[in-house]
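These notes are about the structure you will find just below.
All protein chains but one are shown in place.
For chain A:
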Amino acid sequence: MEGSVPFFHEPVDTLRHGLPSAKADAQAAHPLQKKMISDNARERADKLGMLGNLYGTAFPIKMQIEEQMMASVQRLPGLPSSNLCAEALSGKLDDFDFADALGQGKDESETALPDVHALLEARLGVSKAAPTRELP
């Protein structure tokens, strides 16, 4: 497929991402967006660091090995997954966040079945979609 043959990809979602602009794409759509992404990473690093200081480095490493084991048990992308064991280990089972209150499906405007093939292609990096213009 590569080479001189024109390679068609799926249309860019202009309504969601606007007209292409290098400056706009590098910036977050909303001031909170970057902060929430970095917050998640920072909180995780802080927690592991604190546990390592309290109980020794073996403890967080063991925790991460268990989390990887839980993450390896997965369904196809787009299908609902309860992640029960992962949440119980991380303590999120006792937590209640916006993700549990918003976007519960019955309020969602997009209620079509997930396109499992397209999502899996995107995850594996072999999709025909346009390069994503969202922040990583």
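What we mean here is this: a residue touches a chain if its C-beta (ideal position, glycine included) is under 8 Å from a C-beta of that chain, and two chains touch if they have at least 3 such contacts; residues count from 1.
In this text, contacts and distances are computed from a predicted model.
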Legend entry - Protein name, per the UniProt record, of whichever chain is missing from view ("Gap junction protein", "Spermatogenesis-defective protein 39 homolog", "Proteasome subunit beta" or "Aspartate aminotransferase"): "Proteasome subunit beta"
Legend entry - Per the touch definition above, residue among A:32, A:45 or A:84 touching the missing chain: A:32
Legend entry - Contact set of chain A toward the excluded chain (per top definition): 10-11, 13, 15-18, 24, 28-33, 35-37, 39-40, 77-78, 94-103, 110-115, 118-119, 121-123, 127, 129, 132, 134
